[in-house]
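Apart from one protein chain that is not included, each protein chain of the complex appears where it belongs.
Naming follows writing order (A and B), and every chain is counted from residue 1.
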Amino acid sequence: MNAGSRTFRIAAALSVVALAASACSGGGREKTTDDTGGGGNAAGSSGYTIAFITHETPGDTFWDKVKNGAQQAAKDTGVTLKYSNDPEAPKQAALIQSAVDSKVNGIATTLVTPDALASSVKAATDAGIPVVGFNSGIDQYQKLGALMYFGSDETLAGTTAGKRLAEQGAKHPLCVIQQTGSVALEARCAGVKSSVPGTENIQVNGADDAAVTTTLQAKLAQDKSIDAIVTLGAPQAVDAIKAKDQSGSQAKLVTFDLNQEAAQDIKDGKIMFSIDQQPYVQGYMAVTSLYLNLKNGNDIGGGKAVLTGPSFVDSTNIDKILPFTKNNTR
Amino acid sequence: MTQTVDAPAPVAGRVRPPLANRVLARPEIGALVAAIIIFIFFLVLAPSFRSAESFFTVLYQSSVIGIVAVGVGLLMIGGEFDLSAGVIVYTAGLANAMFCWYFGINLWIGALLSLAFCLLIGFLNGFLVMRTGIPSFLITLGTFFVLQGANLGVTKLVTKTVSSPDISQIAGYDSLGKVFSSSFKIGPVTIWGSVIWWILFVALAAWTLQRTRVGNWIFAVGGNPDSARAVGVPVVRTKIGLFMVVSFLGWFVGMHQLYRFNTLQAGGGVGNEFLYIIAAVVGGTLLTGGYGNAIGVAIGAFIFGMTSLGIIYAGWDPNWFKAFLGVMLLLAVLVNLYVKRMSTMRRAD
Partner (left out) sequence: MTDTLAEHADSHLQKGEPLIEMADVGKSYGAIRALRGINLLVNAGEVTCVLGDNGAGKSTLIKIMSGLHPHNEGVVKVDGSPVTFGSPREALGHGIATVYQDLAVVGLMEVWRNFFLGSELTAGKYPLAGLKVKEMREIADTELRKMGIVVKDINQPIGTLSGGQRQCVAIARAVYFGARVLILDEPTAALGVKQSGVVLKYVAAARDAGLGVVFITHNPHHAYMVGDHFVILKLGRTALDKTRNEVGLDELTTQMAGGDELTELSHELGRQ
């Protein structure tokens, strides 16, 4: 048993050394008091239950903010929120149906694949449950029976971004798509292309930062005429900066969506601007509008969709917005 | 009464097969031929492939896949699969980042703890496979799901977002960056430290396989574990050791990703597990185990790097990217098979 006790003593010595060496380091989280989004009534005090259904693939930073907005709105209005998601259309339809079956008071749902979701939405409206659309489906929400819509027009966002790029003199932008087969992402690039016909798309593997960086690096090396890069997600923008450094490209970089790092990069001038669809607002408004509709019969939008974006974040307003990125609400 | 046995057969008739046969029979030759063909293919078709910078970019991409592929290849030669190899790369980085950020501790401590954690996961993979007898494909599939869910769940719990926090201001960031994520420029070309590490790991693996006792055991437990056990090879220890090698190399690449990119997305790494297996198979490793070569795996990773970036350099329509990749990899495997068959056919005459 000598070997055993010796190993134990060595392990004990090592852990003491480790603890001593683990000099508390700065740069970590700020140890403040409770940092959950405060305020609002106690959950559920209004008595309403609202089902909130999206086509999120788990782990997406964009949808995370949508969820944060919805949860804050639920807190503020005293609503019980039931969140569910599935990226596959038939499964999302089933989620809507089960919400109807559990007799919720209101349903907020994305309508990215309107045909697949039509029958479930109809079941909801037939049962007298008000339905609100958000994030996608701006052209079909009324036909499906949804009362209101809060979202962004991806094509409009793309077009506007393209226009601003064209004003800056960009002739050959590269539009970086990090997820295959995403209707929303393709619409953004199509929008950019309609403003700047020389736009070219490229597919990257969003699940591997090193791969994104090398792919963009290779593309910038292959085509020296690229003068602008449009990324459709904040993490990809950060990778694009590295690719630009490696290849020595001077292309202008713009991105959709924000995160803390990207916000800092805007401040530092590495990213020209970000097109924010304000996902937090989408979530927040979808829930709040249902609350108002149930409580007071209100409807918002004047029979038209309410646009939450595009909202441009650039050097002119970054200072105001930067602190909000730390809360993961922008 | 002592028995005598017949006199031993004469030494005269010793035959050594011709050099060509011996060279062609080596498992990595097929992969090398495929690699050369693909290299020339892109040299011809893609002007921007022809520069030194592009070559080193390809090497870098190959190394990020190649380092873990070395471990996965060794494990496959030992007769097992590890489907959690892709996710564990990000588990390592996320664990390190979040632990140090939350407690405000030097990143070196976090890196070492992350290493211990990853080795534990490797050990568990191996232990479960050997204990339960359930195929490693299924056990590691379970590990893969658990890690994928945990990556996301824990990240959300700790940081309230789906990516790890900024750790560039925490002590140890720069020194760890030098170890795992260094690069140096020679003229316009950037050479990444990960390429050097990759070459080192490949050399170590090749030496182990061909020239050490452990290598002999790896071939044996992959080719016929019952026979191996019967003659005294420690089968359980060897297989568990192999799983731990995979998780060690996954940790290593995770450290590289963390100290290069600072923040990691919680959903990252998913999908790469198959790339490691493909690199090994393209490099001549048998799916059923017992046969393969570390250099072949390295060539397989290089083929992947060349193909995935060569398509960009050639300016082909990016929507067809995955299709092109699949076709090129199939061709590489077929070339490999053809060369191997040629070598065995020649031996017959």
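We take it that a residue touches a chain if its C-beta (ideal position, glycine included) is under 8 Å from a C-beta of that chain, and two chains touch if they have at least 3 such contacts.
Computed from a predicted model, the values in this text were never measured in an experiment.
Partner chains of the missing chain, restricted to those shown and counted over the full complex, are B.
Only one of B:116, B:134, B:230 or B:287 touches the chain withheld from this view, namely B:230. Considering B:132, B:175 or B:212, the position touching the chain not shown turns out to be B:212 (whole complex).
Chain B residues in contact with the hidden partner, per the touch definition given at the top, are 1-6, 8-9, 11, 13, 15-17, 207-208, 211-216, 219-220, 223-224, 226-234, 286, 290-291.
Just so it is clear, only the chains that are shown with their structure count from here on.
Looking at the complex, you find that chain A touches chain B at residues 18, 21-29, 31, 57-61, 64, 180, 201-203, 205-211, 214-215, 217-219, 221-223, 235, 238-239, 242, 246-248, 259-261, 328.
Here chain B touches chain A in the complex through residues 46-48, 51, 53-54, 57, 60-61, 64, 100-109, 112, 151-152, 156, 160-163, 165-173, 188, 190, 256-257, 260-272, 308-309, 312-315, 318-319, 321-322, going by the rule given at the top.
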